[in-house]
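Left out: one protein chain. Kept in place: all the others.
Chains: A and B, in written order; residue numbering restarts at 1 for each.
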Amino acid sequence: MKLEFSKANAPRYLAVFVIILGVIGLFAGDIKNNASKNIDNKELALIVESKVDHITVDDLADWLIQGRADFRLVDINEEKEFNDYHIPNAENIKMTSLLDGGLGKNEKIILYSTGGIHAAQAWMLLKANGYDNSYTILGGLDAWKDRILFPSLPAGSSAIDSINFEKLKAVSRYFGGSPQESASAAAPSTATLKRELPKLSSSGGDGSSATPAKKKKKEGC
Amino acid sequence: MSTIVETAAAETLVSEARTEVKPKPYMNPYLAGFGLGLVLLSAFVIMGRGLGASGAFSSMITSALHSVAPAHVEGNEFYSEYLGDGTVSPLKDWLVFEVIGLFLGGLLSGLISGRSKFTIEKGPNITAGKRLMFAFLGGGLMGFGAKLARGCTSGQALTGGAMLNVGSWAFMMCVFAGAYAFAYVMRRQWR
Partner (left out) sequence: MNAPFFKFEYFTPDFSLVIAILIGIGFGFFLEQAGFGSARKLAAQFYFRDMTVFKVMFTAIVTAMVGVFYLGWLGWLDISLIYLTPTYITPQVVGGLILGLGFVVGGYCPGTGMASLSTGRVDGMIYILGVFAGIFVFGESFSIWKDFYVSGKMGQITLYELTGIPYGVIMFLVILMAIGGFIGAEKVEKYFAKKDAEASK
């Protein structure tokens, strides 16, 4: 068959080449997003052990401040706890409805719960179902509160620690937290510690409709 | 056999030009498409996102309106998506810079091939004023439709098409369907 693409032969070679690539593709098998994937339990255990699928609260705070929109932050706490406080931009998804299609397998998913145990369970669930790009927050919401919302400077800290602490305080205030000034050696009284959770801007009971504290810019067209 | 239209367009240009610079013929469509595909692929590989155009216009409009009526823009759900958190200008956006590049690339290509010229593209049976009116009207429909569909031909059809995005393919089919459906009505403008 004579294909009359043009006087130049290059498009014809391209066409032949792309057809060959297409035929190979027929037998190439799936790349990702394959739901019926067998999970290697040993491999999974190793990942848990090596903590590669963890994200620290500092990283998360940085990303939120930068306004990065390439991840989904999922709070798997009870709705009541979620309404009391959640990390800005988080959405509340129950453990039982994690696989109901709200999350995409091609999305970066960051899970957290109060202590981290429930998040770890949710992470296993997602991982086993082909959500390869899931992470948990190291230490969970507790770590977020301790380190980001209410950072404190331990007694007897060095000058370098103090400089770092200034940065932490700025981050803390960004998220509406209150740095624990009085925890320093100068004022050892713990009675004055103020750990009031920042007020949430939204009052919605439905987590998904909660207005994020920080608006993400659109990534698409 | 696109040569007939090409030569017709070329003749129009030449006849309108005082300085007789003969524009070079257009690139072979398959080669141009291949080049465009490589640009799109490099956007995927380098940035993890595709190309776009209408998003940049939304950012520009948001920025302009924000300087005039900040409260109005912040209270509007549509604009505030492009506003971000207010720490950086909506203009400091990937798509805005990409569209600046798009302008420069078109300028470069036009100059290289001798096609840069102040002129109006229209069919022989329509006045320049009417053509410009239709251009504005078409642009308006396009801007509105692109926002409704969450993207234009670049952001949806091209980018989403290559990623095999369901919505993008539905969108692409509808663009062609819509255009062919209304082509007859608009024929006086072009033919």
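The criterion applied here is as follows: a contact is a pair of C-beta atoms (placed from the backbone, for glycine too) under 8 Å apart; a residue touches a chain by one contact, two chains touch by 3 or more.
If you're wondering where the values come from, they're calculated on a predicted model, not measured in any experiment.
*Asks:* Considering the whole complex, not just the chains shown, which residues of subunit B touch the missing one?
*Replies:* 1-2, 4-6, 8-9, 12, 26-27, 29-30, 32-51, 53-54, 57-58, 60-62, 65, 76-79, 92, 94-110, 113, 115-123, 131-132, 134-183, 185-187, 189-191
*Asks:* Tell me where the left-out chain touches subunit A, residue by residue.
*Replies:* Listed in rising order, the touching residues are 3-5, 11, 14-15, 18-19, 21-33, 66, 70, 101-102, 104-108, 132-133, 219-221.
FYI, only the chains that are shown with their structure count from here on.
*Asks:* Taking each chain's centre as the mean of its CA atoms, how far is subunit A from subunit B in angstrom?
*Replies:* 35
*Asks:* Per the contact definition, I'd like the list of subunit B residues that touch subunit A in the complex.
*Replies:* Its residues touching subunit A are 28, 30-31, 34, 48-50, 52-55, 58, 80-85, 87-88, 90, 93, 95, 146, 150-152, 154-156, 159.
*Asks:* Over in the complex, which subunit A residues touch subunit B? Could you list them?
*Replies:* 5-6, 8, 10-11, 14-15, 67, 70, 214-221
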